[in-house]
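Here the complex is missing a single protein chain, while all its other protein chains stay put.
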């Protein structure tokens, strides 16, 4: 049975070796530790929803590999409908958790990328990566595990290639190739949702040249593999999360983000879990295979969070006694922003193409256009949410819940926080605005999945401006040759 | 044979009764008169392309009604693929003509709208509108005619309903119902591409109430029907078009827009061409049936024109000797604008639904989001094109082609207009920038198909903010009821 | 001697009665308690700078009242030069502290507002408010005190006037008028810099009508007056501030914001400190007298913080090894944003007018235009800073300083955080980006000094569109009368 329950999922996390640290402390149980439990609950909702008749069709899909329903997060995306469902599901999960369930989407995207890349390598090079990969994927589907994905390397000096760095470990690398596996050293950084994951899927962090062959590696490991140390990063207001007395100052209990630094100290990975191992020529296409679905679907993510921003802002204004229609222009603009990122991703899906391996790949131009919008529009949406909510939403400018309940002066806060609705509802609503626009719920979508400048570069690359020049030239009846003066003539 | 040739199309226009006026003069032959010939040539390209193997699949589709290929512009849109092809075809036509071939798209959209509305009326009311309509459509497909669509009424005082106007003719109305037809009086204004059309499809201009029953009419007439007088409007630089000496100051010969005022002086329309006749309850859905495909596909239109703006701007900068890469940021932003309107329309198509009549209807929220983008993004694209092109592109700041060729001082202009490319190519390129961003090629897309404020109103309506409030409320664990204070409680 | 030293200032705070609370705890000494010491240090820099020859001319000015140099923050603004110095000084203080020293600017603005209002009341009503006010101001200048300003009332249900609220205390009010003073009850909320202040200057929070006479009050009290309880609000990442182990996770030690809720439980204010007491007709002009200098100078504030955002972003990119020129476009846009808010404020000052009391009042149209920019442009500047800084700056996505120094795995973090510069410098730089764009340094400038919608309303009011209509009408030679149809004709 490939569909686990919420309880089974949490139990599987409890059984893992503790190797996650935060604030100088080992997290013994990620499902109960305050630094990690909210993200686990957020991911846990996925397991709840896939067992809920209302959402089952969206959250699961039939797998030909194991011939039963599996989590969509473990499926191969084979059609535009599948990719559209990706956007929809991510929007739903942001609506349900208020934020990112990052321990699934990068992993899912990574496995779709490597489905294509391993297929190509086997076809071109006669390797058996794809076969290994299929076996692992079947097992993953049957176990219904949560898999986070890891690409980003520390990188060191940005002007130097991996092999040119003073410290060769600044990008994750294979330091030894054995018959039965490889040994890797280095780190992956800013990795989402690791605390909530069962396994971690590793991709090369960039497109590499031959000199960086040792960095051209892909594999998957259990999160608690020997030699792997995980340190969670700070995020905004994360102290509130670890302080059990914060009350509703952390307004959301069923959602939360974590991002981790993963340190690989000579970790051995058995060969059946290795999917690239020096084939540097395939790193560029791996990156592209990853970027296309990722940058398309991320528009659904920020749309879903934008929905929550709208909802939170209106809760606050309603608590203040103000009618929704006072803010019609702002809500409309926020809706336009949400739907724009959502829609451009849907369009990228609709105009995609099937890779020879069977994976559906969104349109590269539109996928990258979407990424640019994802890196800008949510900022305006947040600003508008704060505008509607007023000063208490903008920076959460209210006494803490501890003060709210203080026996000496709490009654004063309660008296004066009341408006058209109770003080408690009003404070909770404003904390939701703070949380989703300037607090712990902000998912860092600008650089997630690559920088906006990288996306702009791809937009420029995939937009065929020479074709536009030719069309304009024809229309204007210009007969002279008009090549780009910046392009070297071919000889 | 339902696919006419370019020559057949032009011949059909020549054979019509002249009833189009401009500058106080009757246009005897729209295919040769300088005020109308460019738009005819633009529309003529459609006939060329549907006979061109490269474009045939996009420009035509199989019709079940007549069981042969027909122009896509005369087809019923039955799937998301059909609607996506709509966007693609419109983008192509803007690329081929540099501007709007408005004598087809509103007509096409109107017939798709009335397909659904007549179906609904027949189903609900037992009328036979749909049957009539199908018969007419078969004939239209077989004749492969060009049909412009007309919605906008003069409207008079905007604060009054049609029947409240001092002059009841301010909206087109039925003044007599006969057994065999109706007599109509009034006007439709700002109608695109009438000069290039064979027939004109009329829809009600707004959603009406019972008092405005007489205004709730839809029908189709030959352009040259008795009692119909057509006056073309001015548009930017239209004098250049009628001045045969303008040379390349009108850079485009195979494209051009016209917009006309149509005056109906008690025109008799036979019943087999009447598709609504007093059923005011169906005017609102008619408008929506029109808006959905129209506002989705218009994103393709402005994307296609945006392609031409990019091409024209780069032709100018190349003529100045500058490499394309100097303008990378600007081209990227222009491309993002183009692809955004295109993509949101594609997404509206992909997320659409099938009406019970078989028509595919795009998603109403995304269709209207697209309309808002269409009313804003092309302005930025134009500004950027002018920025790249420099002062000569911004306002076309160059001597006229007459002066360029002047025997006394033309050689001075030619000497000094030369840069990295010939003076002539440079001038033509800059004129293309002027034409497409501030000249006769500007299609008036802001109000075409309704105002941006109307679209914003629909976005607000179709975005379910109460659902967002509920989701945020659940996340924040607010238990109090939080209704919109501006909404009356239901009793 | 009217210019105190840093030490004298801090000593004065130490000597006050403790009445500030946070997290359920009384702050015994605001100069040392971690919740308040940073803002005290920020304000303390003002005292350092006014004794520093480089900055003395900007920070101080000659007072005619006491005939010696006084802090500019205690001076009457008498010329456009004075108002321009206001903008400059605020920009400087943001540059020096990275954030708001809010315990001075609202107080300064309030005393300038009441200088004018008391002058008007005395002139019109024969009261002696201005005389009292002058005496108090002389004393304040001689003592060189820090004065925060308080306007915002809790307000309760936004659709009701103060006297209509269920609880009449929702706006601060006079509950008793005695011969020698008044007794006040209610609260002021979200008040900046109270912890660092010696006194608090109270203004009415809105323009009131006669029914709200009791709410029309202005006075000044020592911060530690009997009956006043102060509760500090949470702000972003404030737990880090109270956690002494946070290290550089709070990157700034000489700056910080606090915002407090002030609860007045029947506080007696002696008459010599009361400057308005029921004169509701003067509440509107009081608000305007406040808004004009405040909304002009706030452009300097956000410009100064924008400078720090640019600096922090470039520190991070330099640490990554990247040349500044990679980000030229972004830095240019950030600079444009900074200079725009700064400049519009300067222009408001330059085009101001002298009130009959001698106070210089900036142009009301430009002051409010500036407020709109202040509520929007800094958001773009923050986004661009995060864009330049990368993922570690966007959400501060790095392990905590505790983890950085952890004996077990700190060395791994240090190894991998290193880039072109040391790990420590890189982390500190990225923390500065986080702090100033998404952390504790964000000053909440959108609603500070009123909402952007309020400012937009004033822009509409002060922009004379009828004059524009008349000019256009003359140019177009329209002879018909063209009044606004929405305006009732005067009878």
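Lettered A, B and C in written order, each chain numbered from 1.
Just so it is clear, a residue touches a chain if its C-beta (ideal position, glycine included) is under 8 Å from a C-beta of that chain, and two chains touch if they have at least 3 such contacts.
Please read all numbers here as calculations on a predicted model, not as lab measurements.
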Query = Out of C:90, C:373 or C:447, which touches the unshown chain?
reply = C:373
Query = For the chain left off this view, which of B:369, B:413 or B:429 is in contact with it?
reply = B:413
Query = Of C:182, C:292 or C:349, which residue touches the hidden chain?
reply = C:349
Query = Out of C:14, C:281, C:318 or C:415, which touches the unshown chain?
reply = C:318
Remark   = Residue list for chain C contacting the dropped chain reads 80, 84, 95-98, 248, 251-255, 307-308, 310-312, 314-315, 318-319, 321-326, 328-329, 331-332, 335-336, 338-340, 342-351, 365-366, 369-370, 372-373, 420-422, 424-425, 428-429, 431-432, 456, 459-460, 463, 465, 467-473, 475-480, 482-487
Message = Residue by residue, what part of chain A touches the chain that was omitted?
response = 159, 329, 485
Key: Footprint left on chain B by the chain that the document does not show   = 21-24, 152, 154-160, 167, 169-170, 187, 189-190, 229, 231-237, 239-240, 243, 249, 259, 261, 263, 265, 320-322, 375-376, 379-380, 382-383, 386-387, 390-392, 394-400, 402-403, 406, 409, 412-413, 415-420, 434, 438-439, 442, 444, 446-448, 451-453
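Just so it is clear, only the chains that are shown with their structure count from here on.
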Request  = Could you name the chain whose Cα mean is nearest to the mean of all protein Cα atoms here?
outcome  = A
Request  = Please work out the Cα centroid separation of chain A and chain B, and write it as a whole number of Å.
outcome  = 40
Task = Between chain B and chain C, tell me the centre distance in angstrom, where each centre is the average of that chain's C-alpha atoms.
result = 51
Task = Can you check how far apart chain A and chain C are, centre to centre, with Cα atoms defining each centre and the answer in Å?
result = 38
Chain A residues counted as touching two or more neighbouring chains = 321-322, 420
